[in-house]
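For this view, one protein chain was removed and the others were kept in their places.
Now for subunit A:
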Amino acid sequence: MKRDCAVAVLPAASSSSVRARRRKPWVTPGRLGIYAFLLTAALFFLVPLYVMLVTSVKPMAEIRLGNIFALPLAPTLAPWHNAWQAACTGLECEGIRGGFWNSVKITVPSVLLSIALGAVNGYALSFWRPRGANMLFAVLMVGAFIPGQVMLYPLVRALAALDLYSSVPGIVIVHVIFGMPMMTLLFRNYYASLPQELFKAARIDGGGFWRIFFELMLPMSLPVIVVAAIMQVTNIWNDFLLGLVFAGSDNLPMTVQLNNIINTTTGERQYNVNMAATLLTSLVPLALYFFSGRWFVRGIANGAVKG
């Protein structure tokens, strides 16, 4: 049951039932070739996960033997424990848990705000069509493709002027700005697929901008909100560049701390701890992916510059 929802892909999946009726003999050289290819590919994709998992439960003595593919002889959870609360992220040695909470503090408000703004923008652009809506839209499209570097320095200066540089509100604002084009596009396309008559009827009944939005559009937006939330949680959780620049040393997200753990350790490298930390950092997006498979795929398909 769970696998089913993790797998069904994309809206068009329903047509696969038609295809399934095409009968064929099952064991032919061709089919063997197909499976050989797919299994090899699956191995290539699974190897890193396997390596991470087994290494993260090995004592260092076993890692020194130099066989990353071997199963652990004496599995231990100590590296996980270490990664969570003792590994050194630069000068401090309190593990990655601080980064975890920083990431939560950054991700939750950023996701909520960017979805809220994206929904209002998309709603305004598709139903109210303010003057210059097309211009706005074009700029948003450009915004979606701008390399972040173009905006980095001006944003640093602007946030510094507002006294928000190196703070949680600062990094949240930056995430909202960077997420706005995608979110607006997503909601605009969704609202464009709703019948215009619905909106007109609400107008005749005397609904205003906000009333129509909250009482009519928002309740109908649940599917697209789920998609938007998945996109934004993975994007923002996995972000490295913006967190590095804007979060400030007290609020570094998990990805930045992870990189610090691995690239600044002196002495012998604690590969088991490093891999446990990597897994811990990937846990949230991976869990999201495994539990929301179908929506995740729809999210990337929709986020993929539709329209």
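In the analysis below, a contact is a pair of C-beta atoms (placed from the backbone, for glycine too) under 8 Å apart; a residue touches a chain by one contact, two chains touch by 3 or more; residues count from 1.
In this text, contacts and distances are computed from a predicted model.
Peer 1: Hey, which one's the missing chain according to UniProt: "Sulphur transport domain-containing protein", "PadR family transcriptional regulator", "Sugar ABC transporter permease" or "NADH-quinone oxidoreductase subunit I"?
Peer 2: So, among "Sulphur transport domain-containing protein", "PadR family transcriptional regulator", "Sugar ABC transporter permease" or "NADH-quinone oxidoreductase subunit I", the name matching the hidden chain's UniProt entry is "Sugar ABC transporter permease".
Peer 1: Give the residue, chosen from A:Phe127, A:Tyr165, A:Phe213 or A:Phe296, that touches the chain omitted from the document.
Peer 2: A:Phe296
Peer 1: Which of A:Ala87, A:Ile106, A:Val120 or A:Leu185 sits in contact with the chain that's absent?
Peer 2: A:Val120
Peer 1: For the chain that got dropped from the picture, name the residues of subunit A it touches.
Peer 2: Interface with the chain not displayed, on the subunit A side: 3-4, 6-13, 15-16, 18-20, 22, 24, 31, 34-35, 37-38, 41-42, 44-49, 51-52, 55, 63, 65-69, 117, 120-121, 124-125, 136, 139-143, 145-155, 157, 177, 180-181, 184, 234, 237-241, 245, 255, 258-259, 262-263, 271, 274-275, 278, 281-282, 285-286, 288-290, 293, 296-297, 300-301, 304-307.
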